[in-house]
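All protein chains but one are shown at their positions in the complex.
Chains here go by letter, A and B, matching the order in which they are written, and residues are numbered from 1 within each.
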Amino acid sequence: MKIILRAILITLPILFFTFFYLYINEDKYYPGADFRKFEMPIFKINSLYDESNISNNDLKGAYLVNVWASWCITCRVEHGFLSKLSNEGIPIIGLNYKDKKDDAISWITKFGDPYELIIHDLKGELALDMGVTGAPETFLLHNGNVIAQYRGEVNKMIWNDVFMPIIEKEEIFNND
Amino acid sequence: MLIEVAHYLSILATGLFFLCFLFAFILSAKDIFVINLVSRVYTHGFLFLLISFLIYVWLAINDNFNVLYIAQHSNTNLPTFYKISSIWSAHEGSMFLWIVFLCLWGVIFNLFTKNIQDLKAKSLGVISFVAVGFLLFLLLTSNPFLTILPIAPENGADINPVLQDPALAIHPPILYLGYVGFVIAFAHAIAFLVNGDPSIKWESLVRTWSISSWSLLTVGIALGSWWAYYELGWGGYWFWDPVENVALMPWLAATAFVHSLSVSIKSSLLRVWTILLSIIVFSLSLFGAFIVRSGIIDSVHSFANDPERGLYLLGFIAILIVISTILFSFRLSILASKRNIASFSKESFISINNIIFGTLIFSTMLGVLYPLIYEYLYDQKISVGAPFYNAIFIPLTLIAGVFLFFSIDSKWQRSVKIINFLSPMSVSLLIAGASLFLVNYFLAINDYWILLSVFVGILILVRYMFVIYEYLFKRKYSNPYSIIAHLGLSILIISIAFNSEFSSERALNIRMNESDTYRGYDIKFDDLRLEKSSNYDAVIASFILNGSDGRNFILKPEKRKYFARGQITTETAIKISPLKDIYMTIGDQLDDGSWIVNIQLNYFIRWIWFSAIMMAFAGLMLACSLVRGKR
Partner (left out) sequence: MIRPCILFTLFFSFYMSADALYEFESLEDEKRFYNLIKEVRCPKCTSGSLASSNAPVSEDLKQKIIELIKKGKTDKEIKDFLTSRFGNDVLYNPGFNQNTYFLWFAPVLFLIMGLMMFVIRKNK
């Protein structure tokens, strides 16, 4: 009886600390990455450029949705990489988040437009429905479902480590 | 350069403490020469450390920006008080302070106890060992003595405006003093276990140190709560934030510990519990330091995320705790008492108290760690917050309260028949029951938990009224410190219940020179002005409030924009009254020119902190009486 008690008393702290050791050393995924699957919310919002409406029907297949704004400094940094992706044939939809139309259009004109379409989400309603907390954020969609999202700047490393594994596994973008 | 002197002194101190540890454990502690040596080496080690720290404070006051840490956290524009407090505003400096306080307790213990006292040498040895471990941590991974050479920056970085606050400036030092004070008990426990002689009454040796540490810890936590209330702008006083929980656990363990300590001193019972608790209190303090500084838990309190520091701390704390538990488990037999605890004796109630507090500590730890475990196992995130902690703490606290109530009639080392008609106990039950109906009828309280809390609170309160009456008028002796502290507890329970039940808030929308009403208060938006201060611009709104009781007063909430970082803070305006606080902040201005104005009525909130002060006061008075008793 005493030996059992002794054993418990000694192993408990050791287990406790081992857990922490493992936890600290664990190769954590990027904290900004999330792989929760959910359906793209139904929406109908103005395009940035004109009065036409964009809705779910305009988006089919596989594409990225990138949340950006002219007031977002990190978006400027991310922009270069997005342009590169776009040139490689990856379709990106822009979601202009809580931005004045004129500010957004100037920004895009100045830095270039890597997007197929740009949704002008002035009030951030669609963004809220997608679980957006700020800019920049990027979502990977396939057949109407979000299958990956990243909060923060997407660069080559993040693209390779967070998005590419899923892209390859689900064989998206193969038809382009 | 002075900073290098300070650096060198800290290294020397580390060496001396290490020597002290060696002497204490390798040389024979029975030899008075050895004890004197250990004592002297310890004091010298502390002196070096103290001078090192004082030099550091001097450099901070004199804006020496060659020191990297001072450049990062202080600024020529700060008042001297905040230049000093900036030292503990971030990881390296606060760790330095923590270590100084740890060794400070040790040196006071050293100087105020005779060298022939049992276990003194080994206790100093243990304290030294802990000091060495943390000093190495400081010097190797978190060095506050790093310099910017050859040219110092013109001025330091501006510190977070939120930190430029008197309560927040003294909250860490008081809290640290509380945590590290338990090293004395811990050191004695380890020394006792190593020594192996069960007849040594180590418990009597640590009582004063433990009670004063407990009081400081109580004040430190209450200060944090009070600061958060008036500074953060949303009127809460406890958030179950992971780092708050990690501060609460040592306090829970400490409370159980000081009670268990009394039993062990008076009746030599519960010695196993007492020793275990002394190890647990200090371990939880260390664990708290680890959690906050390793960055593995997200919290507004955490210092920078640094896995390397986390690993080092984890390793050192693991060594301390595992050695302690090994010693404890091997010496269990010498501690176990031969006598039984009498049923319904005071000892039995305190024993149950230990179990209840143990459950609270276990539950808090579980709540803090669960998101980590969950993420590790299931790769998903969850949050554990107020709903969980409230569900555990409220019932358990009330159960503990009920046991407290019955324990008042219990005696040491014997059973007494406590159920008696016409005794103070039954009268208290009647009065509490009656007040329950009154409260339900007149105050329209229907929530069962609130009613139960009020019942238990009043039960204890009324019972102690009888105790005080008998103490004053019938010369029936009762421990006055216990009375005050437990009265404080009953007030705490009632205040939290009423605060939860009656408090309310609303976001109003008011234009300049117009009014709105809330709960019998007419609120007139009287003035709005822009003011400049040394490091911020402020928008100050003035509201004239007219209560239905005829009283009027002015409240001036503000919004500030600090120059250096462009940070915007909201400053609350509070009108304090015995029953409630009237609490206002301003939100944003809308396009139509009107402002969003937040008003809250927080009932009994001052009583919550008052009860904490009562408890701390009782502890302090007890500590003083113990010190006087020794002379």
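FYI, a contact is a pair of C-beta atoms (placed from the backbone, for glycine too) under 8 Å apart; a residue touches a chain by one contact, two chains touch by 3 or more.
No experiment lies behind these values; they were computed from the predicted model shown.
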Shown chains contacted by the missing chain are A, B
Out of B:N160, B:S351, B:N440 or B:S625, which touches the unshown chain? B:S351
Cross-chain touch to the chain not pictured, restricted to B:I319, B:A386, B:V416 or B:L579, is B:A386
Answer key for B:S426, B:N509 or B:S533 versus the chain not shown reads B:N509
Of B:N36, B:N340 or B:S577, which one is in contact with the hidden chain? B:N340
Absent-chain interface as seen on chain A, which is shown: 34, 36, 38, 69, 71, 98-100, 124, 128-134
Contacts of chain B with the missing chain: which residues? 232-234, 236, 239-242, 298-300, 302, 340-341, 343, 348, 351-352, 355-356, 358-359, 362-363, 366-367, 370-371, 374, 378, 380-388, 391-392, 396, 504-507, 509, 512, 528-530, 537, 539, 559, 561, 568, 570, 587-591, 593, 596
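Here, only the chains that are shown with their structure count from here on.
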Averaged over CA atoms, how far is the centre of chain A from the centre of chain B? Could you give it in whole Å? 41
Quick check on the complex: what are the chain A residues that touch chain B? 2, 5-6, 9-10, 12-14, 17, 19-26, 36
Interfacial residue positions of chain B with respect to chain A in the complex: 294, 296, 307, 310-311, 314, 317-318, 321-322, 325-326, 328-330, 332-333, 372-373, 376, 380
